[in-house]
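One structure is given here, and the rest of the page talks about it.
For this depiction, one protein chain was excluded, whereas all remaining protein chains were kept in their positions.
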Amino acid sequence: MDVFGIPIQALMGQLMLGIVNGSFYAVMSLGLAIIFGVLKIVNFAHGAFFMLGAFTAFLLAQHLGANYWTTLLVAPLAVALFGMLFEWLFLRRLYGLDPIYGLLLTFSLVLVLEGGFRVAFGSSGQPFATPEALQGAINLGFMYLPVYRGFVIVAALLICLVTWFVIERTALGASLRAATERAELTQAFGINVPRLVTLTYGVGVGLAGFAGVLAAPIFHVNPSMGSSLVIIIFAVVVIGGLGSIMGAIVTGLGLGVVEGFTRVFYSEFSSTIVFLVMVLVLLLRPAGLFGREEG
Amino acid sequence: MQLRYLTWPLLAVGLLALLAVPFFPQVVYIVFVMKALCFVLFACAFNLLLGHTGILSFGHAAFFGTGAYVTGHLVKTYGLPTELGILAGGLVAALLGAVIGALAIRRSGIYLAMITLAMSQLVFFFFLQAPFAGAEDGLQRIPRGTFLGVLDLNNDTALYYVVVGIVGGGLWVVWRTVNSPFGHVLRAIREHEPRAISLGYPVARYKVLVFSLSAGLSGIAGSLKAIIFQLAALYDVHWHTSGDVILMTLLGGMNTVFGPAVGAAIVAALNHYLDPFGAWVTVIIGVVFMACVLTFRQGVVGELSRLLNRRRIAPLRQPAGRRTRAHH
């Protein structure tokens, strides 16, 4: 059976790969969405934190001989710590101002991080081996899926679910959501809102770092690896509905699939399609697919 | 309003300095000044939206680049006279601005910014694919031609004065717009849109109009750049350029008319004079921007005027009474 001249088997394969790619988008945009939700700041440095995650993993493996599982745990934490430091030192001075200043500050951070890594490690990047336990491929009937790609889906969805659970179902998440809606009132209830905000930023960029470590064995680790990703992630979050956790996850996966199919039918357009989708969504559903319309 | 007293002398000194540039090649390179002037016009045109109407466009590269490509293509392939080519670049950009503006202003804030970003990505895709644009090689060897059939623009000095004239004209349009009844309505929209609507202003039409004007002037800036460097390249339509113009505007001060001009000059100079630092240049620019956001948020000109007006409370707003003049 063929669809537009392409065997259905091949399309199933592309669907699968779209989900893998979408998993990265989901983790990344989840981080961006919770940062926006709480800090009301568009974190332009999200792609740079993605790169930071991948590079930290590389450095840990290279110089300390850390195995993959350690890096998967340590690198996102390191990225989160760095992010919290950045928030604590600089970003918090801009709260309550026009969001454009936050955009500008995080953009400057991109220049510093990418430029700095290029000075330190050159532009051409580093090899990163797939962990031995995850080498090889599984036969899915319609394709051979490399085990590592399967692992990416599982790991990404797991971290998304955990994050969603913490935010929607725990006390910590409840105060977080309260701080999002009414920061001053929450503060009055004795909750340390500034600390909560710092933590949120840490978690958000930590997720980007996690995606970076996941990406390291399959995408080329180099200083500019996150720079073209960031505006796609913006688009994903806006399409999902700003601040909507579920929206970011579902849209991330969905757009991965849409992009995957575009690669088959009109490959040149594959990095642009997400913007076409965004225009259409915003014109038809002003608050995005999963966002709440505000009066 | 002490800065107001200083405005005219400062402008006069600036203009004299600009006119003198060709006579002091050892001080500053003339082509660099021309390039900076293009960005000056671009940033001031952009600020019609950001500073004066309160609209953040994250897709202004689309207009700048469209101006560059349209002018380049018309002049190179169809032999259109340079001045008509520049005019055409501005007009097409203004038209595009009207279309994108009409779509974008249906939303506000970050959503509006994202629509403009998305539309500019589509424009980028068009120029990436269009056979005449030459993809990453760009549209090369655009002839400079003559101005009005008499002035040979291959002479840098002649071209320089033409560029100064056109950019000056563009800035005059910006200044007139801001200080016209139209400009006061725009400020009313920025300060309190619902009130502007309830006062009976066709706010949407005003917004599209100012969008189109801003796009048109940005297009002319791009056209001039295409003529100066005899090329139009993908970077002109890339979203990085949209980001650059936001930076310039904020750096100079978005609440002033000519602050963005100063910002544009600073960014151009940073890009031009930091070469000796080699690979560190990106880091240095990043640190400079960071310091600016954290320390003088009003921008260079904004902070300057604040210093001069320290005793006044809200010096950057127009007196409230003047808004009423905006009634037709």
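To keep things simple, chains are lettered A and B as they appear, and every chain counts its residues starting from 1.
In the analysis below, a residue touches a chain if its C-beta (ideal position, glycine included) is under 8 Å from a C-beta of that chain, and two chains touch if they have at least 3 such contacts.
Everything below uses one rule, namely that contacts and distances are computed from a predicted model.
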Report task. Given the options "Bb3-type cytochrome oxidase subunit IV", "Indolepyruvate oxidoreductase subunit IorA", "Branched-chain amino acid transport system substrate-binding protein" or "Sulfurtransferase TusB", say which is the protein name UniProt records for the missing chain. Result -> "Branched-chain amino acid transport system substrate-binding protein"
Query raised in the report: Among the options A:A178, A:I191 or A:I218, which residue touches the chain absent from this view?
Result: A:I218
Report task. Just name the one of B:T7, B:Q230 or B:N309 that touches the chain not displayed here. Result -> B:Q230
Query raised in the report: Taking the entire complex into account, which one of A:G53, A:P76 or A:G260 touches the absent chain?
Result: A:G260
Query raised in the report: Of the residues A:G53, A:G83, A:P146 or A:G247, which one touches the chain left out of the display?
Result: A:P146
Report summary line: chain B residues touching the chain left out here are 22-26, 29-32, 35, 128, 134-138, 140-141, 155-157, 225, 229-231, 233-236, 271-272, 275, 278-282
Requested in this report: Name every residue on chain A in touch with the hidden partner chain.
Outcome: 7, 10, 13-14, 17-18, 20-21, 24, 115, 118, 122-127, 129-130, 137, 143-144, 146, 148-149, 215, 218-220, 222, 224-225, 227-229, 260, 263-264, 267-268, 270-272
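Throughout what follows, only the chains that are shown with their structure count from here on.
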Query raised in the report: Centre to centre, by mean C-alpha position, how many angstrom separate chain A and chain B?
Result: 33
Query raised in the report: Can you list the residues on chain A that touch chain B in the complex?
Result: 42, 90, 93-94, 97, 99-101, 103-105, 107-112, 114-116, 118-119, 231, 234-235, 238, 242, 268-269, 272, 275-276, 278-279, 282-283, 286
**Report entry** Interface residues, chain B side, partner chain A - complex
**Finding:** 50, 56, 103, 106-107, 110-111, 114-115, 117-119, 121-122, 124-125, 129, 239, 243, 246-247, 250, 279-283, 285-287, 289-290, 293-294, 297
